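Working notes, structure below.
Heads up, one of the protein chains got dropped from this complex, but the rest are sitting where they should.
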Amino acid sequence: MIFQTIRQQQPLIHCITNYVVANFQANGLLALGASPVMADDSHEVEEMVAIAEALLINIGTLNDRTKEAMLLAGKKANTLGIPVILDPVGAGATVYRKETVHLLLTDIQFAVIRCNKGELAALVNVEWQQKGVDSGDGFIDIETEATLLAQRYNCIVIVTGEHDFMTDGVQSQWITGGNSQMTEVTGTGCLLSAICGAAYSSGEDPYSQLVETLTYYKKAAELASAFTEDIGDIQIALLNALHRLSKEGEASCIL
Amino acid sequence: MIFQTIRQQQPLIHCITNYVVANFQANGLLALGASPVMADDSHEVEEMVAIAEALLINIGTLNDRTKEAMLLAGKKANTLGIPVILDPVGAGATVYRKETVHLLLTDIQFAVIRCNKGELAALVNVEWQQKGVDSGDGFIDIETEATLLAQRYNCIVIVTGEHDFMTDGVQSQWITGGNSQMTEVTGTGCLLSAICGAAYSSGEDPYSQLVETLTYYKKAAELASAFTEDIGDIQIALLNALHRLSKEGEASCIL
Partner (left out) sequence: MIFQTIRQQQPLIHCITNYVVANFQANGLLALGASPVMADDSHEVEEMVAIAEALLINIGTLNDRTKEAMLLAGKKANTLGIPVILDPVGAGATVYRKETVHLLLTDIQFAVIRCNKGELAALVNVEWQQKGVDSGDGFIDIETEATLLAQRYNCIVIVTGEHDFMTDGVQSQWITGGNSQMTEVTGTGCLLSAICGAAYSSGEDPYSQLVETLTYYKKAAELASAFTEDIGDIQIALLNALHRLSKEGEASCIL
């Protein structure tokens, strides 16, 4: 199972990410046996990404200093064949985010874009009422738009929500399961994006590895929710579930 | 009850805050059903605050980049009639903080100032030995000084501590209860300030909404403390208590 493979391979994931979820992302990667490294300055990101197995670019608390680092790290990763994951947090909330995402997509070849449907709408210019970094309200044909986006940027697109949709522009599928408590704590989507980096780099068939990742991340959510109804406990329960799944595999899924 | 109202209204709270407590603040707002968005760069804060129901300005890990963003966001919020909450973390600890707070108070009309007594002393120029971001030592007539401060800046002033004092310059009251464990974990005051933003925007009588907020935040502290004597558990126990109070109201207060 992919989480067990990650634990065997222990990939180093370079995260240029936001300060709201950095601790949770680091612990989530560690829970799977991956190694996180957070470094966001242009003086060092090219060197840091060169020793990593994957790069995560998350625009959650963006500024011009980190934007420059994202561009440098992403281009370097492309040169070295290191997969780059984009998490366009709140892409539709401001022009600055939208333009930055456009610039990133123009200059960097991403392996995966992991977003919610509001962010998808921003990326494909569908009218949408984004609510900060939440998905917000509007109507979008996820299958069509995600597929077009995947084709345009030649990458895998993952749109998470109650059900997750994933496509590489040719094949596609829905992943069901999970628990709505995941939306009641911050960073569960951000962590998933980081884990997608670990999963992408752990094997020879990234598409299957990512499908499995989405499936078992939802399973981890179910395990966490079965453990507690209290929202404060969920972050930790999710880390525990990821840890168990990566150590014991499916056996730990029996509730 | 105000926490239930927040859950119904789901206000978006734009936080320009410090990186020490950002995760806890985000999860605390989510625990009440509010939506947090952290964005601190001048390129986007005016646009972000425009879609928010309240703005929190917290100077905990201040620098010139975020200071500029605070000023831009605060002025924009004033233009749009969006309430702005000030959390002058460690205002008395350095000249830089004191001057920044003075500048913020001069340029922005705040709806609420939420501080501890050491920070109050800094705001009203009472001699005080501030200890970093803790309240520190000294003597201050909280009632008199908070009332004068509220009158000078035409806003509500909340001074939290063992007992909380709140005034709008005319009426005032003390709120008792709570638990001293709250001072043994970081960010409980910062989270309260963020929640004040959510509460202020959720109804037509901000003063009453804030009194209720202080009352039930202390109740949440009691619920959390009843759950555990261990300090590591308190952050999570507080999130759980806030979550329950916002879902089940007073019924969840029976210990």
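Lettered A and B in written order, each chain numbered from 1.
Assume contacts are C-beta pairs under 8 Å (C-beta built on N, C-alpha and C of every residue); 3 or more make two chains touch, one makes a residue touch a chain.
The structure presented is a predicted model; accordingly, all values stated were derived computationally and were not measured.
When the omitted chain is restored, the residue from A:35, A:109, A:151 or A:172 that touches it is A:35. Considering B:1, B:21 or B:70, the position touching the chain not shown turns out to be B:21 (whole complex). Although one chain is not drawn, the whole complex shows that of B:64, B:127 or B:205 it is B:64 that touches it.
The set of chain B residues touching the chain not shown comprises 18-21, 23-24, 60-64, 90, 93-97, 130-134, 184-187, 230-233, 235-236. Residues of chain A that touch the chain left out of the display are 12, 14, 19, 22-23, 26-27, 30-31, 35-41, 43-44, 47-48, 51-52, 65, 235-240, 243-244.
The definition used in the following text is that only the chains that are shown with their structure count from here on.
A separation of 31 Å divides the Cα centre of chain A from that of chain B.
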